[in-house]
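Omission of a single protein chain aside, the complex is shown with its protein chains in their original locations.
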Amino acid sequence: MGHTIGEIARALGAEAAGDLSLVIERAAEPAAAGPEALALAMDPKYADGIAKGRARAALLWAGADWQGLGLQAAVFAPRGRLAMAGLTRLMDGGPEIAVGVHPLSVIDESAVIGAGAAIGPFVTIGRGVVIGARARIASHVSVAEGAVIGADALLCQGVRIGARVRIGDRFIAQPGAVVGSDGFSFVTPEKSGVEEIRETLGERTEIRAQSWTRIHSLGAVSIGDDVELGANVCIDRGTIRDTVIGSGSKLDNLVHIGHNVQIGRDCLLCGQVGIAGSARIGDRVVMAGQCGVNDNIFVGDDVIAGGATKIFTNAPAGRVLLGYPAVKMETHVELQKALRRLPRLARRVEELEKTVTERLPDAG
Amino acid sequence: MGHTIGEIARALGAEAAGDLSLVIERAAEPAAAGPEALALAMDPKYADGIAKGRARAALLWAGADWQGLGLQAAVFAPRGRLAMAGLTRLMDGGPEIAVGVHPLSVIDESAVIGAGAAIGPFVTIGRGVVIGARARIASHVSVAEGAVIGADALLCQGVRIGARVRIGDRFIAQPGAVVGSDGFSFVTPEKSGVEEIRETLGERTEIRAQSWTRIHSLGAVSIGDDVELGANVCIDRGTIRDTVIGSGSKLDNLVHIGHNVQIGRDCLLCGQVGIAGSARIGDRVVMAGQCGVNDNIFVGDDVIAGGATKIFTNAPAGRVLLGYPAVKMETHVELQKALRRLPRLARRVEELEKTVTERLPDAG
Partner (left out) sequence: MGHTIGEIARALGAEAAGDLSLVIERAAEPAAAGPEALALAMDPKYADGIAKGRARAALLWAGADWQGLGLQAAVFAPRGRLAMAGLTRLMDGGPEIAVGVHPLSVIDESAVIGAGAAIGPFVTIGRGVVIGARARIASHVSVAEGAVIGADALLCQGVRIGARVRIGDRFIAQPGAVVGSDGFSFVTPEKSGVEEIRETLGERTEIRAQSWTRIHSLGAVSIGDDVELGANVCIDRGTIRDTVIGSGSKLDNLVHIGHNVQIGRDCLLCGQVGIAGSARIGDRVVMAGQCGVNDNIFVGDDVIAGGATKIFTNAPAGRVLLGYPAVKMETHVELQKALRRLPRLARRVEELEKTVTERLPDAG
């Protein structure tokens, strides 16, 4: 799967110089690059690395002196990480799945499989499923009855798509991702302790025995275009209406999405984020790893939450959040600073008390 | 799978009015309901939605004027969410798995499969396994040697049941749940850094090289009746005795249960909760999402912990907890309030110091 420097430059919409016919087999960090690799040095700080490696060509910062670096060819990346997107897309062969349906798969005869699809071994496709064109479905995947998946999907090994789930085009799911597990929704015949706590903010009048009766999830999951799910992600189905993931949103490994949750467009939810049932998340929301969102609350468009932020109450659009419980990032920084000084503050108060007690007329 | 209004009312033990022979195909939110759907409007605030939709029948609050709402029939739900439990149970057809054993499964000949069981493709059932009557086992499930599972189980796609695990009746496991992974238990030949820290609360006399020797898990997992596990849940086996999950307890997606943990009856552990090894959790304990429990501690009956509460020390029965580290909910609220005022408090102390320094006789 070699590519010439000229092909790479065209794929990136970038300028190139030198021997455009030079063939590149892979990308590499500058010091580790062999003569068959394109050294990635989009910043002058990586120039030294080129000398240490054996690359003949490199992806360089704009204006770099490629000949001075001893190279035979160069591609110039105006915005480094964006060039990385194009380059890695070009060079990623993706998983090897033969086009067609592996004989050791179980495809219901009513299922419709799009043209050019590749389905690996030990895959199950249920009754009435529709899979779009050019789908790549790796081994051990299950797609349950009535699910519909758009064109150009990539379902990695062991992905689980539940019944009646609907997914748009260009969907990617890493191994073990689960879409359409039942919601975690239970009810007690009497008012439960949790309901009482929510009403009283912590007071409990009595503690009763209680057992949980299941509310089944009749809804499904509805996923837009260009959505990606990390490994072992879990997305629950809705109770009556669907759980929704908007187009362009990306979920990292081990993210948990509760039942009835609505996620907007172009969100980024990093590793181990958890969104509790019926929460609504706006568009372009970014949550760093291990963030949590309370059930039934609203997080506005363009909110950004730092690592492990725990959002308990509605968050207005555009806010930058941090902390447990979540507060504005600048407030969090101020509070942490004050907290760090608190032991000293306590000593100063003690000192003041002593001074006042000792010195104030008839205060002793 | 239609149901008449009369059947639905009988199943819920609820009263009905109007055309009891009207057939309902599914449940829907009022505004989205077509003529074949039962509109769910258990609260007067949903009355408007009925006018927007096309439902001919609805599940209504007690005393609702169903004819005034333009309906042909109605079921009256005394406690809304409990009625939802009955209704969704009635309407959930569950996963489609043909009764019998799929030919592309590998069932050890010594295994005993209960009457009426349905086992999908690519399932493995090990030596000496016992599966109860009417079990539904979806594709890609593995049940290892010696495991025993009660009647009416539902194992969704890709569930893993480890060797010698024992599970009661009416067990439900969502896709990817793992019961019986090995415990995370390691020992160093010399006292480890962690052991020293625990003894000294942070002081380290020296840092030594150390490597970890594995303690294998010889115990299994013992699970009561009516237990449900979310997607990608992990429950480790015990070292010598079994890890135990009491009857009626429900675990949400991505919950982690360490080795030797004992969970009582009717607990609710929400998404991404983690219980470290050898912790003991009482009955009816409820933990919101992302809570954590330290190893080897005890959480009493009826404890309720808010989102992302991290419990480091024993918690007495009935306590309502919040925070990192966990404190009583009311204490947490008070401390957070005080913390929010801390920067202002610091300024007030500074002011006081200035005042005292400047004005107090011979204090300058």
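Lettered A and B in written order, each chain numbered from 1.
The definition used in the following text is that a contact is a pair of C-beta atoms (placed from the backbone, for glycine too) under 8 Å apart; a residue touches a chain by one contact, two chains touch by 3 or more.
Keep in mind that this is a model prediction, so the values were computed, not measured.
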Per the whole complex, from A:G176, A:G193 or A:G258 the residue touching the absent chain is A:G176
Missing-chain contact, candidates A:T4, A:Q72 or A:Q157, resolves to A:Q157
Which of B:P30, B:P95, B:G150 or B:G176 touches the missing chain? It is B:G176
Among the options B:P30, B:G126, B:G248 or B:G282, the absent chain makes contact with B:G126
The listed residue (A:A16, A:L40, A:I131 or A:V165) that touches the chain absent from the view is A:L40
On chain A, the omitted chain is touched by residues 26-29, 32, 40, 79, 81-82, 84-85, 88-89, 91-92, 95-96, 102, 104, 120-122, 138-140, 156-158, 172, 174-176, 226, 228, 230-232, 248, 250, 252-254, 266, 268, 270-272, 284, 286, 288-290, 301-302, 304, 307-308, 318, 320, 323-324, 328-330, 333, 336, 339-340, 342-343, 345-346, 349, 352-353, 356, 360-363
Note that chain B touches the absent chain at residues 104, 106, 122, 124, 126-127, 140, 142, 144-145, 158, 160, 162-163, 176, 178, 181-182, 184, 186-189, 193-194, 197, 201-202, 204, 207, 209-218, 232, 234, 236, 239-241, 254, 256, 258, 272, 274, 276, 290, 292, 294, 310, 312, 324-325, 327, 334-335, 338-339, 341-342, 345, 348-349, 352, 355-356, 359-361
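Basically, only the chains that are shown with their structure count from here on.
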Note: chain B sits from chain A at a C-alpha centroid distance in Å of 23
